[in-house]
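Only a single protein chain was left out; the remaining protein chains are all shown in position.
After this line comes chain A, so read on.
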């Protein structure tokens, strides 16, 4: 058996999301001129964070099922 691939994917994207959210919260609006005024770091960072956490959530759920 191999290990659960959802673990590294979940961790990686949670970290990516966190980095982008922190960056989005700490940078000024000027940075986002080319992205049509949208703070894409913050918005997309949140999306990545949710994706990563959902992956980890799946792992957590299937582990609990396996224990039962």
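To be clear about the criterion, contacts are C-beta pairs under 8 Å (C-beta built on N, C-alpha and C of every residue); 3 or more make two chains touch, one makes a residue touch a chain; residues count from 1.
As a convention for this text, contacts and distances are computed from a predicted model.
Going by its UniProt record, the hidden chain of the complex is named "Sodium:solute symporter" among "Phospholipid ABC transporter ATP-binding protein MlaF", "Sodium:solute symporter", "Ferrous iron transport protein B" or "ABC transmembrane type-1 domain-containing protein".
Counting over the whole complex, chain A has residues 1-3, 5, 8-9, 11-13, 15-16, 19-20, 23-24, 27, 31-36, 38, 40-41, 44-45, 47-48, 51 touching the chain that is not drawn.
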